[in-house]
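Notes follow once the structure below has been shown.
In this view, the complex is presented without one of its protein chains, the others remaining in place.
The chains carry the letters A and B, assigned in the order they are written, with residues numbered from 1 in each.
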Amino acid sequence: MTEKVVTLAHGAGGKQTSELIEQVFKAHFSNPEFTSDDAAVLDVGEGQIAMSTDGFIVSPYEFNGGNIGKLSICGTVNDLACMGAKPLYLTCSFIIEEGFPLDKLEEIASSMEKTAREAGVKIVAGDTKVAGKGQVDHIFITTTGIGKLQKDVRTSGAAAKPGDAILVTGDIGRHGCTILLARENLGIEADIKSDCAPLWGTVASMLETTKDIHVIRDATRGGVGTVLYEIAAESQAGVRLYSEALPVDGAVKGVCGMLGLDPLYLANEGTMVVIAPKEVADALLQTLRQGKYSKNAAIIGEITDVMPGKVIVKTEIGSETLLPQPGGELLPRIC
Amino acid sequence: MEKTKKTAKELIQDYDGPHLRIMEVCGTHTHEIFRLGIRKLLPPQVELISGPGCPVCVTPVGYIDEAVMLALEHQAVICTFGDLIRVPGTKMSLSEARAKGARLQVVYTPLDAVVYAEEHPDTQVVFLAVGFETTTPSACLAVKKAMEKGLKNFSLLVANKTMPNAYQALKGSADAFLYPGHVHAITGTKDCKKMEEEGVSGVVAGFTARELLTALAVTLEKFKEGKPFFVNCYPRVVTDAGNPSAQALIDEVMEPCDSEWRGLGVIPGSGQKLKKEYASCDARMKFNLPKIEGRSNPACRCGDVLQGKCRPSDCKVFGKGCTPQHPIGACMVSNEGACSAYYQYGLEE
Partner (left out) sequence: MCVGLAAKVVGIKNGMAVIDASGARREVSAELLQDLEPGDYVMVHAGIAIAKITDDDEDETDELMEML
């Protein structure tokens, strides 16, 4: 028996395309708003909406803790959540390489369904294209989402103020580490799962605790270190990081030790940097530590008026140094 | 008499002895010293100089040119430690060569390069063997394994270096040396003791915060006494004898040769090459590589930096034409390079 695969005919727009959509996508994304027409027509009520789009290419497309489907939902849901917007609707666009196994596509669609349900977001429109062998790396997914901005919430990377506390919602570097181990043939085994998770619930719980949050940012590509530099630049403020307060999983530490990497630059897909006035930081921390995806939350630093645009680290020996600016390809350092 | 109860950190901060220059030979020391912010603790009369102990930094331009040639003209798969990829060659770095079709494979150990060669019998695989006594045994082991397995498609481009003659060349550059802990885990402490006999002071240092602070505190306190000294401050890893099996392995597979250090020039007897018995694994012979004279950018002062003759910030291109994103000199490439550390952690000055 041969394995069923996606063929160019599936992308030609004819009968086989309809079959693919019926069998795989409609089966999983079915909801009253999922459109068969050219565009979905949606009711978003009063007030402002937030909108975001993100393309996902990840090699390998399946990894410990998720797959590209889950990732594509979490990525856009979390971008909306960072703005204090409750995710409502998503569209998704697939570019699939000819020969991609149908059962894998099914699995991906199924995790998208599950993740979307958890995040309370509906998939309302989709598109599928099939590209010739070698033209894409297995499967690319782009999702676009809109969310409803919550009342009295205004978060922005430019809103950090001296005196604010910096929190992370979980331990850092797990997604990047998971992908690195899966991708590079480094012979390292570690029980590390990607932190990939939809975080609207996490953000909602914080907003119930206080609306006085200045910045929420998803620490994806480039990790927490990159995000802190972005915020320091956008807010024209200094960042002081307490190196000993950074939550890092033991195995992630071990892998970083082997390869000479720093978890501060490894990607996260379910961990956010949150900046809020010191007075509310403890309450936020308490709330986060009760959350499903934020048990390892920690206060990791503060915003200052020293060296605006830079990130200073308070080191384990009580001295200070500059956090190196992230950049370039992550290369294992061995000798 | 009540002995001092000060911590290592306090001893360093409160040092009131004469001016001294300490060279940390090892790149990992440079990196950790910056990462921990140790320089910020030092009183003004204590100067730390970052020495030539980063293999990437002292690897001459011509070596990169050889690797690029193997990749592009001989279609060999280049297996390498990660940080060599971005070192500029005369025309291009390996990373730029990759954009032109060179096949690169980052490995954790040369032993993995042997496995790669075994799995790809139709591909020539070349491992870029750089590094000091700590790293050389892994390259030697890889060669032996490849020969045992009868692999015809595995070879090394050797640029391994040894420290003793470099110590001799560096003698006048500092008042005391922080010797590289993991080199001496292999070679033992005899070379350090010889330096002491010749009037040159130093300590073998470990790599944790506690170990580095202690090694520096010992250096400062001993320096005050005014006599040449040597202290092994890393005894949990470094023994007097070192690792005899590793020494024997190096002697079996490699032999000394003169070697060019970027910035320092040729230091006699400071390099390693494969012995005749292992010549079939020597990429230079196997691919009949011509002698390549690499040309580095003349504005770059990596050589002076490596000898402690100038600070990175004294170099004209530092932070301007030469940054970690666009390195001109090797000291800016590796995370362990002095210029990169100054640039990235630059709180001082």
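Keep in mind that, in the parts below, a residue touches a chain if its C-beta (ideal position, glycine included) is under 8 Å from a C-beta of that chain, and two chains touch if they have at least 3 such contacts.
Because the structure is a prediction, the values reported are computed rather than measured.
Interface note for the absent chain: among B:V231, B:I267, B:A283 or B:V333, the touching residue is B:V231. Of the listed residues A:K193, A:R221 or A:K253, the one in contact with the hidden chain in the full complex is A:K253. The chain not shown here is touched by just one of B:C26, B:C79, B:L156 or B:A330, and that residue is B:C26.
Residue-wise, the contact with the chain that is not shown comes from B:C54, picked out of B:I22, B:L36, B:C54 or B:V106. Subunit A meets the missing chain through residues 186-192, 249-251, 253-255, 257-258, 260, 333-335. Residue positions on subunit B in contact with the hidden chain: 3-4, 7-8, 11, 26-28, 53-55, 81, 108-112, 131-132, 134-135, 137-138, 141, 180-183, 185-186, 206-208, 210-211, 214, 217-218, 221, 231, 233-239, 243, 245-246, 249, 336, in rising order.
Note that in this section only the chains that are shown with their structure count from here on.
Our note on geometry: subunit A versus subunit B, Cα centroid distance of 38 Å, whole angstroms.
Within the complex formed with subunit A, the residues of subunit B that make contact are 9, 34-38, 40-41, 55-56, 81-83, 85-86, 95, 106-109, 112, 130-132, 134-135, 209, 213, 324-325, 334-336, 344-347. Listing the residues of subunit A that touch subunit B in their complex gives 184-188, 258-260, 312-313, 315-322, 324-325, 327-329, 331-335.
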